[in-house]
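Only one protein chain is missing from this complex, and each of the others stays in its spot.
Order of writing sets the labels: A and B. Residues in every chain begin at 1.
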Amino acid sequence: MGLLAGKRVFSIMALCMMVSLLLLPIVVALPSLAIGEEAPAGDAAKKDGDKVEKGRDVYYKTEGIVVGAPAPKTVDGPRDYPRYNFESRVLLWFANQQHLYYGSFVLAVPIFCMIIEFMGVVTKDKALAKRYDQLAYDFIKISLTAYSLTAILGGILIFTFLTLYPAFFSYLSGIFRPVMHIYALMFVAESGTLYIYYYGWDKMKEGFLKWIHLSMSVILNIIGTLLMFLANSWIGFMMSPAGVDEQGRYLGNIWHVIHTALWNPLNLHRILGNMAFGGGVVAAYAAYKFLASKTEEDRAHYDWMGYIAMALGVAFLIPLPFAGYWLMREVYAYRQQMGITLMGGLLAWLFIIQATMIGILFLSTNYYLWQAMGRMRGAEKYQRYIKYLVFILACGYMVFITPHTMVMTPAELKAMGGQQHPVLGNYGVMSAKNGGINVIITTTVLSFVWYMRGNKVSTVSWAKFGNIFMGIFFACAYFNIIFLAVYGYYIPANVRVGLSVPQVATTLSCLFFMFALNSVMMKGAKQLGPIEWGKISARSQYALIMLATAFTWMMGLMGYIRSSVRLFWHVNEIMRDNSPWAYTHTVGFAANMISFNVLFFWITILFVFWLGSLGAKKVPVESKAGIPGGVPQPAASH
Amino acid sequence: MKALMSLGALIGVAGLLLLGGMVFDVVPSTTIRLVEGYMPIQMLLEVACYVIGFTGLSYMMNAMGMAIPRFWQGIGFWVFFLLYLKYRMYPPIPFSVRAMYGTVSLVAVFMWVSASEEDWQKFKQPIMNVLDAQTGGNRLLRYLYLVLLPILIGGFSFNAMMPKSEEPIELRTVHPAPPASTKVHGKTYTLQTSQNPYRVNPEGKYDQEFSNANIVEQGMGRLMKPNANPWDDKNQGYLKYVREGGEIFFQNCHFCHGDNLNGRGLHAFAFNPIPANFTDPGTIAQLQETFIFWRVSKGGIGLPNEGFPWASVMPPWEQHLTVDEIWKVVLFEYWHTGYYPRTWD
Partner (left out) sequence: MSALNNPVVAVIVSLIISVGYFVFVDHYLMDMQGLDFWYLFRN
C-alpha cells in the first residue's frame, strides 16, 4: 500500500514537473519578450527623442516603431554566400529534408502512442488492452532513437545555415530571436517529457497511475505540436512575411511575425501530413517485420500492427487534401501570382507528379484492404466485385493525373492541332480533377466498409433495408460527384470554385454516415469466422511499403514545391536571394534529389529499426513476464 | 441474368468489331462522333460500356465451356485499352499521355488479377508453367524467351542510345504567372484589381451580370442570345463595344487566331506552336480579363522568365492598338466564345 502511495506521489510529481517544464519557456520568455520589444525602442527614443522612426507592416498594414535592421542586400561572394565547390542550396535542401523527415516522424509517433494507449485503457477486453499497450510501447521505442537523430539533424541544419547562408540566417534569427529561444527551451521540455514517459512506462501501468501516464502523453504531444508551430512560423514568414516593413525592418510585434498569412494553414496541413507519414513509416516497419518473421505469432502480431498503423495513417490522409485545399486558397488570397506559379505556371508540372503520388497512395490503400479481406472467412462474396472498384478507381485516377499542358513532340502538337486536346484537355482542369479525387476517396471509403463487414452478417431487423440504403447512398454520392464535376464546365469560374465544397461534403458524408450506419448494423452481427491475423498475402505487405515510400516521396516533393514557390527570394518580396542558385531547378533534377532524400531516409530509418531490434534481444524475457498468457493473441479471436 | 449477360456480350462483340475496324482502318475513327461539349464523359462511358461488354462476353464464354483463362483476360484487357486510346481517340493523344494511361491501366489490371489469392494463382499459372517447363511446348517457349528477352533489352538500349534528330520536347508554360501590374501607354494597371472599362450595362456602370447574360450560348454550337445581337445598331453599352471589339479583331487578330477564335487562322499553321485556341476551356475561360489584357499588350516578347522558351510570336499589340481597343478586343473574345472571365470573389 505504501509502495503504491509512493508511486502515486512520484507520478504526480512527475506530471507536475512536466507541466512546469511546459510553462518554463513561457516564463523565461516573458522578460526576453519585453526586452525584445521595448528596450531597443527605449534606446532609440533616448538618442533621438523626436526621431522615432515608424514603419508600416507589409501584411497587417499597422504602424509600428522600427526596431530591427533592414533585410541585408546580399551580394554573391564569400561574405554572404560562403561555399564549398558545390551548390550550397542542395546541401541545405538535404539537411533540411532529413531533419523534417525525422522531425515529423517523432512528432507523429507520440500522437499514435497516445491514441493507442488510450484505446488500451478504455478497452474492456483485458487481452486486447494488453496488446494495445504493448503496441504503443513498441511505437515509442522506435521513436526514441529517431528522436536523438532528429536533434542531431537539427544541429547539422543549423550549422549548414550558419556556414553557408550567414547573412540570411542572421537576419532571420534577428527577427525570431525570442521565438528561437522558446523553441530551444521547448525542445528541452519535450526531451524531458519523452524520457519520463518512456522510462516510466512499466512503473505506471496500473489504475490511476496509468491515467497519469496517459496524460503525460497528452502533454508530450502538446509540447511537440507547439514546437512544430514555432518552426512553421519561420517558413510561414519566409513565404508570406508580416510584422516587418517593406525594407524588412522588424516592427516590434512578435505575434505578427509568427502569425503570418500562411501560418495556420501550414500548421494544420503539417499536423495531418505528419500523422499520415508516421502511420506510413510504422506500417512499413510492421510490413518489414512481417516479411522477416519466422513464426505464426510474429506474423499475426505484425500483420495487426501494420493494419492499425495503416488505418491511422489513412484516417489522416483523407482530410489531408482538404487541408491542402485550404492552404492553396490562402496562398491565392495572399498573392494571386504565387498561386498561379504553383498551380498553373512554373511549378504546375510538380503538381501532376503530386497527383500521381496521391493516386498511388489511395490505390495502395485499396489494394491492401482487398488483400486484407483474405484473412476473413466470408469476405469472398465481395471479391468478385473488386474488379468494378478497380475500374472506377482507375478512371478516377486517370482523370486526376491528366496534365493540363501535355508533354509532346512538335509533330504530335501539329497532329493534335493545338496545345489542348479536345477530349483530354477537359480532364486537365480543376473541375474534373476534383471529381476524380473525390471518386477515388469515396471508393476507398467503400472498400473500408466492405472490409469492416467482411466476415459479418448483420442481424438487425432492418438489415435488408440498411444494405439497400447503403448501396443507393453510395450510388447517389458517385452520381453527385460526377454531376458536379461536369456541371462545373457550364458555369462561370467564380461559381465553379464553390462547387468543390459540396463535392467534398458528399465524400465526407459517405465517410461519416456510412461508417456510422455500418457500425450500427454490425453491432452484434453474426460472425462467419474469426479474423485470422497473419493470414494475409505478402503482396499486401509490399503495398504497405509502397504506401510508406509514396508518402515519403510526396512529402519531399511538396516541401520542395512550397519552398521553391518563393522563386528568387529568401524572404518573399523582402530579402532577395543573390546567390548564383536563385533559379528554379529542372523537374528532373528536383525529382532525382527527392528520390535521393527518400532513399537516404529509408536507409537510415532501417538502421533505426535495426537498433530497436538490437535492444529487443533482451526484452522478450521481460515482456513475456509482463504479459500474462505469453504472446498476445490476435484481437478478434477473443 | 442470362438475358442481361447476353446483351452485355453483344455490346462487347459489337464494340470489339468496331475497334478492330478502326485499328485496321476499315472504319474511320469518327464513325461514332465525339459530341462537342460531352466528349470527356462520353469517353468514360464508352470505356464503361466496353467493360460491361467484356463482363457479358466472359460470362457467355464461361457458360459455353470456353472460358478464357484469367491470364489472357488480363493481358487482353490491357491491349484493348491501349488500342482504344491509339485508334479510337481523335485527334491523336500524345505519346506521353498514352504512356501514363497505359501504366495506370497496367497497374489496374495487376490489381484486378491479384485482388484475391485464387485469382492470383490462376493468373500466375501460365507463367509458372513456362518456368517449370514440364511439357515440350513450354520448354520450347522457355528457350525462346531466353533468346528473345536479351535481344529485346538490347534493342531498347540501342534505341535509347541512338542519337535522334527529333525536335526536343518542350515543357512550355502556357500561362505563366503575370506580373502584379503592367504599364501600357504610360498608365499602370494592377492586374488583380483592374476592370474592363467596357464591360458596362446600358447605364454605363460596370456590370458583370449584365454582360454575362448577353454572351453567346455555350454548348451545342454557338448561338447568339435573342435580343443580344451586337450588329444591331440600336445597341448601347456592352453590345456596342463587343461589335467594335469584333471589328478590331477581324482587322488584326483573326489572321492567326481564326475567324472562329479557335486558333486556326489563315497563318496559324506557319507557327509552332499554333496560336491560342480561345474556345478551349483551358485558355481564356480560366484567366482573368486583365491577364488577357497584359498578354495582348506585351505580346510574346513580354513573357516573363518562366515563360521560357517564349514560344510565342504574338506582337506586343500596345504598339499598334490603343488601350481602349485592346479592352474592346478582349471583350469581344469573351463574348464570342461564350466564356466568362475568371474572377476571384
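Methods note: a contact is a pair of C-beta atoms (placed from the backbone, for glycine too) under 8 Å apart; a residue touches a chain by one contact, two chains touch by 3 or more.
The structure displayed is predicted, hence computed values, not measured ones.
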List the neighbours, among the chains on screen, of the chain that has been left out. A
Of A:V52, A:I152, A:A333 or A:V495, the residue in touch with the unshown chain: A:V495
Out of A:V75, A:V122, A:A333 or A:A505, which is the one that touches the chain we can't see? A:A505
Which listed residue (B:L45, B:A63, B:I127 or B:A213) would be found touching the missing chain in the intact complex? B:A213
Taking the entire complex into account, which one of A:I360, A:L484, A:A543 or A:M575 touches the absent chain? A:L484
Just the residue numbers, please: which parts of subunit A touch the chain that's not shown? 461-465, 468-469, 471-473, 475-477, 480, 484, 487, 490-492, 494-495, 498-499, 501-502, 505-506, 509
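The rule is simple: only the chains that are shown with their structure count from here on.
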Hey, how far is the Cα centre of subunit A from the one of subunit B, in Å? 33
Residue numbers of subunit A touching subunit B in their complex, please. 332, 336-338, 340-341, 344-346, 348-349, 359, 363, 366-367, 370-371, 373-374, 380, 383, 386-388, 390-391, 393-395, 397-399, 401-429, 432, 482, 486, 489-490, 492-494, 537, 539, 584, 587
Would you tell me which residues of subunit B are touching subunit A in their complex? 34, 36-37, 39-41, 43-44, 47-48, 51, 89, 91-97, 100-101, 104-105, 107-108, 111-112, 114-117, 119-120, 166-167, 169-180, 191-192, 212, 218-219, 262-264, 269, 272-274, 276-277, 280-283, 285-286, 306, 339-345
